[in-house]
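Data block below; observations after.
A single protein chain has been omitted from the complex, and every remaining protein chain is retained in its original position.
What follows is chain A.
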Amino acid sequence: MQSRHYHPQATNEMSSKMLYGAQVKTANIRDTSIQPYRTKEESFEFILPEGVRTVDITVNLAYDVVNPDMRYNLHNITRRVSLDR
């Protein structure tokens, strides 16, 4: 499995540790959130194990509200991909 996380990330700028919580966050140091009018493009590559020529790929886009325990699934797209023509 490969994943990407889209969200603003903040520290207190006194250390390199990312922090959660308005009371300790000071400013964003990185922002991977989805921006207006800007396509978020990714390219994932999987090298198949010996002998495998067909795989099922599932792409899942989910919104983690508060934390990953509260996951709202938005899109699930499944495709069968084969190397055989």
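Here is the rule we use: a residue touches a chain if its C-beta (ideal position, glycine included) is under 8 Å from a C-beta of that chain, and two chains touch if they have at least 3 such contacts; residues count from 1.
What we mean here is this: contacts and distances are computed from a predicted model.
Colleague: Quick one: find the hidden chain's UniProt protein name among "Isoquinoline 1-oxidoreductase subunit beta", "Ammonia-forming cytochrome c nitrite reductase subunit c552", "Biotin synthase auxiliary protein" or "ABC transporter permease".
Modeller: Its record in UniProt gives the absent chain the protein name "Ammonia-forming cytochrome c nitrite reductase subunit c552".
Colleague: Can you name the residues of chain A that touch the chain not displayed here?
Modeller: Interface residues of chain A facing the absent chain: 6-8, 10, 12, 21-28, 31, 33-48, 52-55, 57, 59, 61, 63, 65-66, 70, 72-75, 77, 79, 81-83.
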